[in-house]
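Note that one protein chain of the assembly has been removed; the remaining protein chains are unaltered in position.
Should a chain be cited, it is by its letter among A, B and C, assigned in written order, with residues numbered from 1 in that chain.
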Amino acid sequence: MSRLIRDLAGGSAEMLEIFGDAAIVKHALAFEAALAEAQAAEGLLSRDEASRIAIACAQLPLDTEVLAIEAAHAGTLAIPLVAHLRRTMGDESLRRKIHLGATSQDVADTALMLQAKGGAALITREVERLQTALALLAERMAATPALGRTLMQSALPITFGLKAANWLAGIDDASARFRRECENALVLQLGGAAGTRAGLGGKGAVIAAHMARLLGISNSPLPWQARRGNIAGLAASLAILVGAAAKIARDISLLAQNEIAEVFEPRAVGRGGSSIMAHKRNPIGCQIVLSAATRVPGLAAAMLSALPQEQERGLGGWQAEAPVLADLFILCHGALKTLAVVIEGLEVDAARMAHNLAAANVGLDVGESEALVKRLLAARKGQA
Amino acid sequence: MSRLIRDLAGGSAEMLEIFGDAAIVKHALAFEAALAEAQAAEGLLSRDEASRIAIACAQLPLDTEVLAIEAAHAGTLAIPLVAHLRRTMGDESLRRKIHLGATSQDVADTALMLQAKGGAALITREVERLQTALALLAERMAATPALGRTLMQSALPITFGLKAANWLAGIDDASARFRRECENALVLQLGGAAGTRAGLGGKGAVIAAHMARLLGISNSPLPWQARRGNIAGLAASLAILVGAAAKIARDISLLAQNEIAEVFEPRAVGRGGSSIMAHKRNPIGCQIVLSAATRVPGLAAAMLSALPQEQERGLGGWQAEAPVLADLFILCHGALKTLAVVIEGLEVDAARMAHNLAAANVGLDVGESEALVKRLLAARKGQA
Amino acid sequence: MSRLIRDLAGGSAEMLEIFGDAAIVKHALAFEAALAEAQAAEGLLSRDEASRIAIACAQLPLDTEVLAIEAAHAGTLAIPLVAHLRRTMGDESLRRKIHLGATSQDVADTALMLQAKGGAALITREVERLQTALALLAERMAATPALGRTLMQSALPITFGLKAANWLAGIDDASARFRRECENALVLQLGGAAGTRAGLGGKGAVIAAHMARLLGISNSPLPWQARRGNIAGLAASLAILVGAAAKIARDISLLAQNEIAEVFEPRAVGRGGSSIMAHKRNPIGCQIVLSAATRVPGLAAAMLSALPQEQERGLGGWQAEAPVLADLFILCHGALKTLAVVIEGLEVDAARMAHNLAAANVGLDVGESEALVKRLLAARKGQA
Partner (left out) sequence: MSRLIRDLAGGSAEMLEIFGDAAIVKHALAFEAALAEAQAAEGLLSRDEASRIAIACAQLPLDTEVLAIEAAHAGTLAIPLVAHLRRTMGDESLRRKIHLGATSQDVADTALMLQAKGGAALITREVERLQTALALLAERMAATPALGRTLMQSALPITFGLKAANWLAGIDDASARFRRECENALVLQLGGAAGTRAGLGGKGAVIAAHMARLLGISNSPLPWQARRGNIAGLAASLAILVGAAAKIARDISLLAQNEIAEVFEPRAVGRGGSSIMAHKRNPIGCQIVLSAATRVPGLAAAMLSALPQEQERGLGGWQAEAPVLADLFILCHGALKTLAVVIEGLEVDAARMAHNLAAANVGLDVGESEALVKRLLAARKGQA
C-alpha cells in the first residue's frame, strides 16, 4: 500500500514493521528452529541436528522480493521458505528433519500470532497512555459544568469530567476485551498436514508445549487450523477499541465546532490547516480516528464471514485473515496513538462551557456527575 | 417480518416472543415499577405511592398497535407508555412521581437487556444440547478412521472423532465468549436526561443497585447510554457463535455430497425433499445454519458502525441497535437449535469413511487423533 | 419482528404488506397460474387444464401460519404450497400438471422479484416526492447566503440553495442507479430442477417470455438461480439511496444544533419531545434516516457475501437473500418517506444563517453557488 495513503490513515512505522515481510520471515524461521529444538528434547532428532537447524534459520540469506514471488506461486510462504532452508544444508538426511511433522499453515498461523503479540504490545502502550490522559482529564474536570447534549440537541447540565469519565470507561471496557481476546487467540498452531499431529512420534502435546514456551506464546489442547473463532474475536475486539476511540473523536469534533468552541485539539504548527483558508483549525486527529472507525467494521465482518471454513483446513478463508488482521492492528494503533496526543494536549475552554450552559437556560443541576466520576476512578484504583 | 421468511430462516416462536412487543412493554413497565420501589426505599416517594405505581404497571390495559403508532410518532416508546400510565392515575401528584429521574433511553436500554437476558437463556440451552451431542459424537468416533481434507483436496487420515472434537471446541470457545459478553452487557441503564442521575436526590447509585436486584440484571458504576462497546461485543459474540455452528454445517454439507456420502442429516418425513426430484435429500438443517452465517457478519458490523455515538446520547446510533440485536439473537438461536437436531441424529457411515480413505491411498496413520480427542474431553470435564 | 421496533425504525404498513406472507403466497400462486397458462399456449397442457389450475390458484384456502410451519420443515415454500394446490384437485392427472418443469427456487425467486417490483414502486413515489421538495428548496434558497462548513469547521460562504442542490443531486444519482438495478434484477426465474428447463418440451424460452409478460416482469436469456449479482446490485443501490438520504439527515441534524439553529424539522405535536425535558425538539426524522443508514451497509454486505453460491443452486446463500432484501426495501422506504416529510416542511431561518455567517467573519463571496444551482436544475429539466 502507498505510504501516502497509509501514513494519512495514521499508520505508524513501528506497527508496519511488526506486520512487515522481515517480521513474518523471522517468525517463520523461529517456528522451524523451535520445532527442531522441541523435537530434539523428545528424541525425534539429535541435539546436534537441532543446533544445525537453528543456525541455518538464524543465518538464512533471504531476498524477500524473490520469496514473495515464490510464495505467491506456491500459494503459501512455508513451501519456498523451507526449500531455501533445506538448500543451505549439505546433509540430505538433515534436510528431511526440517519442518518435520509441520505444515504450511502451522508456520503461517504461528507467525501471524507472533506478529499479533508484537502488535498487542504497541496497542497496550497507547491504551495505557490514553487511559492515563483520560483519567487525569476526568479528575481535573470532575466538577466543571458543561451543557449535556442528547439527540444532537441541548439537554441538561453535566460536568465535563463526567464526559471524560464515560470516554475512559469506554476505553477501559474495550481494552479489557482486547486483552482477553489476545489471551484466547495468541496460541501456537501445530497440527501437521491434517491436524492430527502425525509424524511427531506421539509426542505432539509435549512438543507443542515446549515450542509455545520457546516462542513466548500460549498453547492449547487442540490445534486450531480450521477453528477460527478466536481470531475473529480478536478482530472484533480491535474494532470495538477503535469504536471507543471514535466515540471520543466524534464528541471532540462536535465540541470543537466554531459555534460551540468548548474544546480543541492541541495546536501544532502545520497541522489542521487548509490549503486555502488560513483561519481554519481542522481536527485532524479526530479525522484519523473517525476514518479508522469507518473502515474497521467491514474488516471485522470479513473475519466473521471467514468462519465457516472447510474441513480440516479451508480454501480461501484463513488465507484472507492475515491481511485483514494486519489492517485492524495498524488502524487501531494509529487511532489510539493519534487520540492519545489529542487528549494529552486537549484545550478545554471552561469559560465557554459555562457560557454555552447559561445560554441554554437549563439550570445548573449537574446531578451526581462528580460522584459518578469519583466512583469510576475509585473502582479503577481498586482494580489496579 | 413475514412469518414465512422468518420461519424458513429458523426463527423459533419462543425467541420471537422474547423480542416481541408484549415483552418490551412488560419489561418497560417492570422498569417503572422497580424505579418506584427503589425510590421508595430511599424515601423519594412513599411506600404507598410505589405500590400504586406498581399496581398501575401491572394492570395497564394496552393496545400495542396503538402504542407502536404513538411511539413511532414520538420517536421513542417511553413517552407514550408513561403518558398512558399517568392517565390511569387519578392523582396529579402521583402522576409526576412516575418515571421520576429516568429518561426514555433508560427504559429502552434496560428493556432490551432484559430481552437479551431471556434470549441468552434460550441460546445457552441449545448450546448445551449441542455440546452434549458433539461430545458424545467425538467420544464415540474418537478412533474411527476417515479421510482428512485440506484446501478442498484429500489430505491424510484423521479420525471422525477428531473432527467432532474440533467442532465441539469451536462451540466451547464461542459460547464462553458469549457468556462473558452477556456478563458485560446485561446491565441496568439508569442515567436520567443527560446521564448525570439528576433528580434522584443524590441516591442514584443505591437506587440503581436496588433496581438491578429487582430486575435480575447487573449494575455498573456508570450509566452507559453513549458507551455501546459492550452491546457491540455481545453482537460480535453471537456472530462468532453462529460462525462456529456454520463451520460444522459447512463440513456436514461437504461430507453429505453424494460422491462422498460419509454423513447425513437425520431423516425426517417431508424434510429436505425437492419439489421436483424425488431422490433428493437436501441438507436443510445445514442450509438454515449457513444462511444465518451469511447474514450475521453484516449485522455485527452494523453494531460496530454505531459505536461513535454523539455526546451524552446519540442520534440514530443506539436506535439502530435494538432490531439488529434482536435479529442476531433470533438467527443464532435458530441456527443452534437446528444444528443440535442435526448432530443428535447425525447418520455416520463409518464403512464409507473407510472406503473413501482407502481410495485416497494415503495410508492409515491417524497420528494422535484419539489422544487429542481424549485430551479435549478431559480438559472439559476438568473445567465442568 | 416486533411492531414497536419496526415502526420506530420507520417501517411503513404498505411496505410491510408488500413483503408480507399474503403477498408471497399470492405471487407464488400467480407464478403457478402463469406457468400453466404459458404452457397451455405451447400445447403442454390443455386450455381447460390451465383454467382449472388458475381457478385453483385463485381459490386456494390457505392458513399462512400452517403454511409457514410446513415450509420451514420442508426447507422451502413451494413444496407445501404445491401440495396444497394439488390436494384441491380431484383429478390425479391434473395434479401432475401443476408446477410442471418448475422448481421451488423458480417460485421463490420470481415471487421475491414481484415483491421487489411492488417495493420499487413505493420507493419511487417517495423519491419523486423528495426530489420535488429538494428542487423547490434549492430554487427558493439559491441565493440565500449561509456559512459553509468543512471538516466540522467554519469554512467560507455558500448559499443554502447550493447545499440543497447537492442533496438533490445525491438523491438523483442514487435513484437513477436504483432504477437501473431494478431493470437488471426484476427478472422472471424459470430454470427447473437443474436450471436446464428440462420438462418444458423444448419450449422454455417461449414459455418464460410468456410468463414474464403475464406477471409483468422482465425476462432474460438464461435463468439466474445461481447468478446473484443483479440482486446484490439492487441491494447495494438501496443502501446507496439510504446513504444519500442520510447525508441530508446528517446535515440537518448538525444545522439544527441549538448553537447553530439554522434549520429545523417541521413541528408536529407530540413529535421530538423528551420524556423528561419539555424544551427539547429532537430531530426524530433525521434519527430514523440515520438509524437506517447505520443498518443498511451490513445488509448490503450480506448480499455481497452470498455471491459465491455452489453449483447449479447453492445451499444457504440465496436462502439468506429474501429477508435481507426485504429489510433493505423496508428501511429505504421508511427513510425516504420520513425525509420527504422533513424536507417538505423544513423550517429554514435565513436570518440566523446570515448571523452565523457574519460571526464567522469570512466575507460574503458565495462564488458560483447560484449558477451551480441553476445549472443542476436546468440539467434536470433537460433530462425530464
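Convention: a residue touches a chain if its C-beta (ideal position, glycine included) is under 8 Å from a C-beta of that chain, and two chains touch if they have at least 3 such contacts.
As the structure is a prediction and not an experimental result, all values here were calculated from the model.
Undergrad: Taking the entire complex into account, which one of C:247, C:279 or C:352 touches the absent chain?
TA: Final answer for the missing-chain contact: C:247.
Undergrad: Consider the whole complex, including the chain that is not shown, and state which of B:136, B:176 or B:260 touches that chain.
TA: In the full complex, the listed residue that touches the missing chain is B:260.
Undergrad: Give the residue, chosen from C:11, C:157, C:272 or C:323, that touches the chain omitted from the document.
TA: From the options C:11, C:157, C:272 or C:323, the contact with the absent chain belongs to C:157.
Undergrad: Which positions on chain C touch the chain that was left off?
TA: 148-152, 155-159, 162-163, 165-166, 169-170, 173-174, 177, 180, 184, 192-200, 202, 204-205, 221-224, 226-230, 232-233, 236-237, 239-240, 243-244, 246-247, 249-251, 254, 290, 293, 296-298, 300-302, 304-305, 307-315, 365-369, 371-372, 375-376, 379
Undergrad: Using the touch rule from the top, list residues of chain B that touch the missing partner.
TA: On the chain B side, contact with the omitted chain comes from 149-156, 253-254, 256-260, 274, 277, 279-283, 286-287, 297-298, 301, 305, 356, 359-362.
Undergrad: List every residue of chain A that touches the chain not included in the displayed model.
TA: Those residues of chain A that touch the unshown chain are 1-10, 19-21, 24-25, 64-65, 67-79, 82, 99, 102-104, 107, 192-193, 199, 249, 253, 268, 270-277, 282-284, 286-295, 297-302, 305-306, 315-317, 319-320, 322-324, 326-327.
The working rule: only the chains that are shown with their structure count from here on.
Undergrad: Chain with the smallest distance from its CA centroid to the overall CA centroid?
TA: Chain B is the most central one.
Undergrad: Turning chain A onto chain C with a C-alpha fit: angle in degrees, nearest 5?
TA: Fitting chain A to chain C on C-alpha atoms yields 180 degrees.
Undergrad: What is the distance, in whole Å, between the centres of chain B and chain C, each centre taken as the mean of its C-alpha atoms?
TA: Between these chains, centre-to-centre, one finds 28 Å.
Undergrad: Based only on mean CA positions, could you tell me how far chain A sits from chain C in angstrom?
TA: Between these chains, centre-to-centre, one finds 38 Å.
Undergrad: At which residue positions does chain C touch at least two other chains?
TA: Counting only residues that touch two or more other chains, chain C contributes 253, 274, 277, 282-283, 286-287, 297-298, 301, 305.
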